[in-house]
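Reviewing the structure listed below.
A protein chain is absent from this complex, but the other protein chains hold their places.
Order as written gives the chain letters A, B, C and D; numbering starts at 1 within each chain.
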Amino acid sequence: MNSYALIPFLPLAAFVINILFGRKYLKENAHWVSILAVAGSWVLAVMALMDVLNGNKINFDLYTWMLSGGFKVSVGFLIDQLTVVMLIVVTTCSTLIHIYSVGYMHGDTGYYRFFSYLSLFTFSMLMLVMANNFLQLYFGWEGVGLCSYFLIGYYFDKKSASDAGKKAFIVNRFGDFGFGLGIFVVFLTFGTVYYEPVFSQASSLAEATYNFLGYDVHLMTLIALLLFCGSIGKSAQIPLHVWLPDAMEGPTPVSALIHAATMVTAGVFLVARCSPIFSLSETALMVVALTGAITSLFAATIGLVQNDLKRIIAYSTVSQLGYMFLACGVGAYTAGIFHLYTHAFFKALLFLCAGSVMHAMGGELDIQKMGNLKKYMPITYATMLIASFSISGIPGLAGFFSKDEILWMAYAGESPVGKFVWAIGTLVAFLTAFYSFRLIFLTFHGKFRGTHEQEHHLHESPKSMTIPLVLLCVGAVAAGWVGIPALIGENIGVHNYIAEFMKPVLGHPEGHGTHGEEMVVMLISIAVGLAGIGLAYFMYIIRPELPDRLAQQFQAVYRILFNKYYVDELYSFIIVRPAIWTAKNVLIGITDGHIIEAVVNGVPSAIAALSSGLRKIQTGLMQHYATIMATGILIIVAIMLLR
Amino acid sequence: MVPLHWYLTLSAAVFMIGMFGFLTRRNIIIMFMSVELMLNAVNISLVSFSHYLQDLRGHVLVFFVITVAAAEAAIGLAIIISLFRNKQTAHVDEMNEMKG
Amino acid sequence: MPIAMPNLTPVMPELVMTCAAIIMLMAELVIKRKETLGFLSIVSAALISYLLLGSAGTTFGGMFVSDGYSSFFKLIFMANLVLTVLISPQYLHTMRINFGEYYALILFATLGMMLMASAADIIVLYLGLELMALSTYVLAGFIRYDMKSNEAAMKYLLLGAFASAILLYGTSLIYGLTGTTNLKDIAEYITNNGLAENPLLMVSMIFFAVAFSFKIAAAPFHMWAPDAYEGAPTPITAFMSVGPKAAGFAVLGRVFLVAFGSVRADWSLVLVPIAILTMAVGNILALSQTNIKRMLAYSSIAHAGYMLLGIIAGTPAGISSVLNYMFIYAFMNIGAFAIVIMLRTEGFAGEEIGDYAGLAKTHPAAAALMLVFMFSLTGIPPMAGFMGKFYLFMAAVNAGYTWLVIIAVLFSAISAYFYLRIVMLMYMKEPAGATLLNTSPGIGLALAITVSAVIFIGILPAKILGLAQIAVSSF
Amino acid sequence: MGQTMNNTLGFPILSMLIFLPLVGSAVILLMKRENEKAVKMVSLLVSIATFALSLLLFSNFDKSTHLMQFVERQEWIPSLNINYYLGLDGISVLFVLLATLVTILCVLISWESIKTKTKEFFISLLVMEGAMIGVFCSLDFMLFYIFWEAMLIPMYLLIGVWGGPNRVYAAVKFFLYTLVGSVLMLVGIIVLYFFAGRTFDILELMTKTYPYNMQLVLFWAFFAAFAVKVPMFPVHTWLPDAHTEAPTAGSVILAAVLIKMGAYGFLRFSMPLLPDASRAMTPVMLTLSVIAIIYGGIICLAQTDLKRLIAYSSVSHMGFVTLGIFALNTQGVEGGILQMLNHGVVTGALFLSVGIIYDRTHTRVIADYGGVASVMPLYASLFMVLTFASIGLPATNGFIGEFLILLGGFAANQWAGVLAASGIIIGAAYMLWLYQRVFFMATNPKVAGLQDVNMREVITLLPMIVLIFWIGIYPNVFLSFMHPSVQHLLERVNGRGATAVAENVMMQILK
Partner (left out) sequence: MLQQLFFGYYAFAIIILSLLVVTRSNPVHSVMWMLLLFFHIAGLYLFLNAEFIAAIQVIVYAGAILVLFLFVVLLLNLREELSLRQVAGSWPSAFFIVAGLFVVVTAALGSYVPGPVGAYSIAAVRSETHVKALGKLLYTEYLFPFEIASLVLLVAVVGAVVLAKRKLRS
């Protein structure tokens, strides 16, 4: 057995140990098992990276999982450039967040439980990214969903938490529905669900059509869009984005790990992984790009007005995920993955900082009740500030490079909607900077607006929490340096390493534009970022009363944004409530109750009624008996004779 | 010569009259007598068949019918008597403890 | 004119039965313990069963025939006799009607049935039928002081006489048409003289069908049955629900297949609606009964409906399935009645269905036995009742009456409802009070016999079916 | 015959499996009523012995052939050519194992919860086991029918005597519903018997061909019996009542084994005997299956009763099974069979779990629960596993079955596949909502202070949990049993060489 198989199985072992023995024996020491396991995975992941850098591609089957007729699928692993990037992202973030959790979750009653879930999550996520076939991908896909469910609903005695967990799972199932169908179509057309044969044969089927539900559709478009359904769910894109903000009910490390750095990016990973298929369908790519663009704008606008610390970051995540899809949709998979990679660091950092703030604030999340925290929590402030700069695309930081790459590829790529999505992307960059700094200013600057008690308790978080912050901060700053665009890189003598690295898997489309254009695009993005920060500074530091006035003035807009465009309400109205109403009033009330059961109970009661009716004929009077006999004779004789 | 049909029709008529009595009369004894009437109707046809077929088996049968009728009457009347002891009635519509 | 001594071997069982009955009448005067008479009856039944083995033959100028068919029915009558005698003494005691004539009359009735089963001549048939009927009338009215018993006897007798008159009318017509009363000769005459299409023959056949339908309690000629069954002493109800019914089927089978064999198409046309109506009436009306004897009466009506299927099929398989079913029915039905009898104690009728509530709690063994009988009557394997129905349905399907079988199975599903109600009451309801059981060794033995027969035949039916098939082969 | 393989074990294992429980129940019958402990011990020992014996099937089964194995044949009713004819193939062998396992669990779960008529209870349970094994082993249609019907008796008692408040209604409903279906099948069997030249031998019946119209009629006659048992959509309403009112052991047997028999009947009888009708009726069957999936799922959303909800979920899950079976391709059928097993394991375990908590609270109303996870953490985790197995999460058995079924179903009929796939969304919705209402949120005072599961209860659930993961992670152990048999079945139904689903599809597209 290849030792890389241990990468996922170490966390699995940790999970098993923790769940079995955590409650009784490990208790406060549960984290050791998980951390050691995930650290081991990280080491192996780094080794895998080395291997891949040396040009090896690892692909092996562990055992046959399912075999039925022509359908065969294994548990097997594929480690190529894309996988290894994901491996690094997942194991690194996971390790750091494990460590962070030691401090954050300290004293919680479900300590062992938390760590076992984290380990299980890591296992699932690694299975997802390391899969060499669609079904195992689906396995990991559902596995991370499960862990997400567990961890969102970690504080299960809170109704909102358990609601949110449930919602996350069910909403994801909508996406998985399409994903599953996608796998079916893949199998039915390619006869296999392994990546290698599928991707290698994809081009030969580029023009094929497939009769789907009676319509002849372009095969590749069909597969790509069905698979993309899964991405929409997992990565919280419109229209399935509703679960992610609610998912913030989970403990903050979870939000950082699952709902920022790793799991939610699985959708992007899926698109990138299936790039050979997506690339064959212009329509599918367009859909991906537009979905990403619209989602990013949509989420960003909501993020502008939210007051919940974690939700703002969550909307930001949705928005950034949209960005990644935007990149994939214009064919710049590398850019998407690059952004995924940088985003993992700065977004995880943002969340962890938020967690640190919560920790200090005693669980308070309303940024309107914070302020001036920089005085009490310098490390948190510093790291969060850097992360916010990074996300706002301040040159030199990780976010700048990836975002710029995306915008440039959108602008200069071959996509017919490229210019449009570029425009949106730029707008979003502005909004992103604005709300990120709105957050910073409201939280760390100004006057403290919370209670005295809270103020009294304010303190910097323990080492186990701040060290991961710092380490992630390094990532948020430096992670982008592997992808410095040629425009800048040429001057300082570095390559766009990541693009070259990923090229064998994802290809690397060249932008069709001059250096000048590229420069302009880059400057615009820097400018809007700075403008956003500036506007935030203006509104929240210089003229703090302005936001309220604006809210008053544009009340309708404000309310729509504040209520997230009423999407939750809409879904409740068109899906949840009709389903339950149908169940209650139609299925139980009419079909089961009044049709089927009416027949089922009606036949016996009709027979019973007939019975009591017929009983009346048996009067006890002999004449009647004889009369009936005689009638019987008459009828029989008459019929037989007249026949 | 009287045609056989006349006898048969007579027999049928008596049989039906007996049946009519059985179907309508309220008094058990008269119902009984109606049955006897029906048996006599059968006897008439048996005897006439015998006569016309020049065969005595019909007569044998009539002989047995009369025997059985006597036995039936004996038991029937015994039942009526024991019924009488319990309930002073010979009316069939008062014997409807059991129905339904 | 020398009178040749007829061959008595075939009638040996009947002779023994006659002697036994007459001895019983006389012994009654000297024997104080009437149970002894019961024992004697059982001994004579055993002897007769033994004699049946070597009794094959025709005698009395072809009026009496002892063949497999009749012997099988006689076996049923013996089982009926033995079981009835076993379940009687306790009841007679409780009801204070412990007269010796009881046993003699049962023997006479059984003798009548035996004669019917063996009758090859309508005269013998008629006399056997009357012998059976008269004895049964008396038995039904045996509880003299009980109005219900009188009423049962009265209704049974009057309607029975009415049916006899109809039978006789039919007989007179067939006699007039064929000049004979011998079944074989009738058949021969009909075929030789092309009478098959004659309307008068049809009328005669219909009158026979009606009279026999009355005996087997087939609708719409069944109406005496519920009243007579309810009012009669319970052991006699058990006796009546098996014996006369079996005898009725015996003559129905013989007369229709032998004498009217050439008009089979016509009589099956007559019997099909009767069968359907019988199943319908029996099963549907049983649903709303509250008296268990009455419910079992309707159930026995329904069972007659199923058995008619075998006659309608008219094939050897059909007839043998009727024999088989009747045999099984004897055990399961009398078994059920044995439980009914056990519930009857001094001053407590125990005949209401509600009286069975919670029996499983107070008397688990009795409840379990009743459960077996009820499921057997429903026709649920592995009880014998299923096997009986199964053969019937097989035969009917093979004869092309699949649609009729579908009706029959649906009605048998309906029947589950009222049989299950008893089980439900016994097992799923709480007892209203302490129920006493009136047990005796006789009833115990009867129950042991019936329950083992029901289960044994249910699981290993091959023997009994083989016997029934052999019985029919000599038909 | 060339259709069977001799029993290599040297002793009649199938008869022993059938009769061991029956002998056990006879022993209990002779025991003193007061000696409850001994009654329980005997039933436990008998059920364990039966299970141990059945493990021999697992180890000695030849997976390389579709032929019937462990065959026994005795003349039974020679005049009608009815034989005591037993044997197993890849389709049936797993169900025997399931039945024997489930019985042990039922004995265990009833250890303390059955307080009245204990003796009768365990007799019924063991008789039930014998009959269930008999159903799966029978190779004679008549023998099959006898076991099939005989099961009604103990089940009727189990529901009606030891069930909930409305038990009588439920028991009678169950009995009559299934009886009506079965008797129609009986007529069908008889018709088949005569047409095929007087034989009930299933293997021999399969070698004949029947006229199409007759097949059609027989198909519906069999449908009446099997669809009620499954239960398929319009005839499902007995199930919620029966499940809800039955005692835990009854619900478990009902869910785990009994309702499998309907689907098993389709596989063993309808499809191979009536291939043309089966093929022709596929659209109808698929439609009904899809309706069952969606209908059963949605109706769960409005349930307020714990057991009723699970019962309706069974309707939905069994919809998947029939969908797979009538997909008439390898993946569908194998998925269907596996899903039968899965549903048996999962829903059986769910009922066991409900029984565990019902014993403590004596309420089935969901609203009476809440926050159980805080009070009974171990129980909550076990239930969680079952919940996700029911939802069909990968790594649990539910996923394997549903995936194969949906794959097969999609291949057979895209609409069916697509609509059925929506069942996985609904399934997640009602199960998670149930879990939330029972286990999450603030602790309901009614459940405060409940004892967590004890050792006996954990042992009861453990085999199911192990199976859930075993099948989920390494299903080939189980799938491998069925390959040759399913292949053979499909060749019979579809004609030789037409079984491939996807192997050649690509080629067609390329053309």
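To be clear about the criterion, contacts are C-beta pairs under 8 Å (C-beta built on N, C-alpha and C of every residue); 3 or more make two chains touch, one makes a residue touch a chain.
What you are looking at is a predicted structure, and each value in this text was computed from that prediction instead of being measured.
Trainee: The complex has one chain that is not drawn here; which of the drawn chains does it touch?
Mentor: A, B, C
Trainee: Give the residue, chosen from C:20, C:37 or C:97, that touches the chain omitted from the document.
Mentor: C:97
Trainee: In the whole complex, what residues of chain B lie against the chain that is missing from view?
Mentor: Against the missing chain, chain B presents residues 1-2, 4-10, 12-14, 16-21, 23-27, 29-30, 32-34, 36-37, 40, 43-44, 47-57, 59-60, 62-64, 66-75, 77-82, 84, 88, 90-93.
Trainee: Mind listing the chain C residues that contact the chain we can't see here?
Mentor: Residues 1, 3, 6, 11, 18, 22, 25, 60-61, 63-64, 96-99, 101, 104-105, 108, 111, 115, 121, 123-124, 127-128, 130-131, 134-135, 137-138, 141-142, 144-145, 153, 175-180, 189, 193, 195, 198-200, 202-203 of chain C touch the chain that is not shown.
Trainee: In the full complex, which bits of chain A touch the chain not displayed? Write them out.
Mentor: Given the touch definition above, chain A has residues 621-624, 627, 630-631, 633-634, 637-638, 641 touching the missing chain.
The rule we apply is simple: only the chains that are shown with their structure count from here on.
Trainee: Per the definition at the top, count C-beta pairs in contact and tell me whether A-C or C-D has more.
Mentor: C-D
Trainee: Based on mean C-alpha positions, which chain is nearest the centroid of every protein C-alpha shown?
Mentor: Of the chains present, the most centrally placed is D.
Trainee: So what's the Cα centroid distance for chain C and chain D, whole Å?
Mentor: It comes to 43 Å between the two C-alpha centres.
Trainee: Got the chain B residues that touch at least 2 other chains?
Mentor: 19, 22, 31, 95-100
Trainee: On chain D, where are the residues touching two or more other chains?
Mentor: In chain D, residues 176 touch at least two other chains, as defined above.
Trainee: Where do chains touch, given as pairs?
Mentor: Result for touching pairs of chains: A-B, A-C, A-D, B-C, C-D.
Trainee: Which chain A residues qualify as touching chain B in the complex?
Mentor: Touch list, chain A to chain B: 615-616, 618-623, 626-627, 630.
Trainee: Enumerate the contact residues on chain B facing chain C in the complex.
Mentor: Listed in rising order, the residues are 8, 11, 15, 18-19, 22, 28, 31-32, 35, 38-39, 41-42, 45-46, 49, 53, 55, 57-58, 60-61, 64-65, 68, 71-72, 75-76, 79-80, 82-83, 85-87, 95-100.
Trainee: Enumerate the contact residues on chain B facing chain A in the complex.
Mentor: Touching chain A: residues 19, 22-26, 31, 92-93, 95-100 of chain B.
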